[in-house]
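A single protein chain has been omitted from the complex, and every remaining protein chain is retained in its original position.
Up next is subunit A:
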Amino acid sequence: MSGFSAALCCHVERAREWGQAEVRPAGLEADRNGAPLSADHPYFARFIAWRRAHPLPAEDDAMPEGHAVRMAVLNEENAYWDRGMGVAAPGPGLPTPLVVAMGTPEQRERFLAPFRTASTPRWAAFALTEPGGGSDTSAFRARAIRTDRGYLLNGSKCFIGNAARADWVLVQANLDPDKGRAGQRAFFVERGTPGMTGIKIENKMGLRAYESVSFILEHCEVPRENLLGGEQPARGSRSGAYGETMGALNTTRVGVAASAVGLARCAYDETLSFARRSGAISSARVRDRLADMRRKLRAAWLMTLRAAWKADRKIPNVVDASMAKVFAAETAHELATTGMDIIGLEAGAGECLVEKLFRDAKALNIVEGTGQIQRIIIARNLVGLPR
């Protein structure tokens, strides 16, 4: 890999070795079983040990790339080996940027610090989506009511990654419905809190390596200090309100785009290998299709990198990030689909990696803002599409 610092390339190489030896087989095992690896699966203990030995790179002179570019490069490599296992990786995961950006110092210490020293696998989760509303956040019905002791939560959440094995779930609920979406806040719900019931691990088409969980909050009471950002956010600090939550989540879009590129690259490599092995590469039609896959893959990667590069320089990148997310996700699915055409019947036999990627990739155009939502975001900027 040229164009990146030697230090970053070294991390990518480590991720590649780990991915090939551990992540890919684990992802295939989960897919065949139709269920995530159990939380006590030895893979996760090995993951913790590997992560300790190879901590995520810190920005320094040896690695001049900014945080967003580094994470894009590593997300791409990790997703190449298995996107689902990437989401299933132990750690605070998706809510991390929210807690870092909006949590009080006490909350950051209480909820994030244990992950830094954990010798056994631990997870956290972020619960936003509800059965009656995914993209339309104004349709969310989860409510929070202030009580003498804290907050009483009621509502339903669905498709929440890692929630059944999480130490805590950061749950979005409306504290002030009169304000509409602006009344939404986030609450830490710790495992075992009474009232968090009906936990169901969904049976998915793809990305089976991590659990997507639905649950019900029934008079689920959490203490006051579990309100993200606190009841009276310090002057000038972020309050944890809806708009800021969405803003923080926007930063994850480039990461999803990078994951889609990794998945697309895997589909390309696997298809190319098949075409060479089978002799199909001698057909001009097959070569044209592979060249087309390669072109779109390259374009998706350049779009993703540019969005990350702008983020690192604090250059507004809302349009770039949404373009990268929608184009990379659609490219991943297109490449896996075309790959199946080239591979033919073998892709229908149930043991073909490209067929798994075809199922996995579909989710990337749905999660963290569907392709349609990304287009709405871009259109707001391009043509002032009204909200």
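Everything that follows uses one rule, which is that a residue touches a chain if its C-beta (ideal position, glycine included) is under 8 Å from a C-beta of that chain, and two chains touch if they have at least 3 such contacts; residues count from 1.
Convention: contacts and distances are computed from a predicted model.
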{"item": "Name per UniProt, for the chain absent here [options: \"Cytochrome bc1 complex cytochrome b subunit\", \"Peptide/nickel transport system ATP-binding protein\", \"ABC transporter permease\" or \"Acryloyl-CoA reductase (NADH)\"]", "value": "\"Acryloyl-CoA reductase (NADH)\""}
{"item": "Residue touching the undisplayed chain, where the options are A:Leu297, A:Ala347 or A:Ala363", "value": "A:Leu297"}
{"item": "Touch criterion as defined above, residue of A:Ile48, A:Val326, A:Met340 or A:Val354 at the omitted chain", "value": "A:Val326"}
{"item": "Touch criterion as defined above, residue of A:Leu112, A:Ile201, A:Ile281 or A:Ile366 at the omitted chain", "value": "A:Ile281"}
{"item": "On subunit A, residues whose C-beta touches the chain left out of the figure", "value": "1-4, 65, 69, 76, 261, 265, 268-269, 272-273, 275-276, 281-282, 284, 287-288, 290-292, 294-295, 297-299, 301-303, 305-306, 309-310, 323, 326-327, 372, 375-376, 378-379, 382-386"}
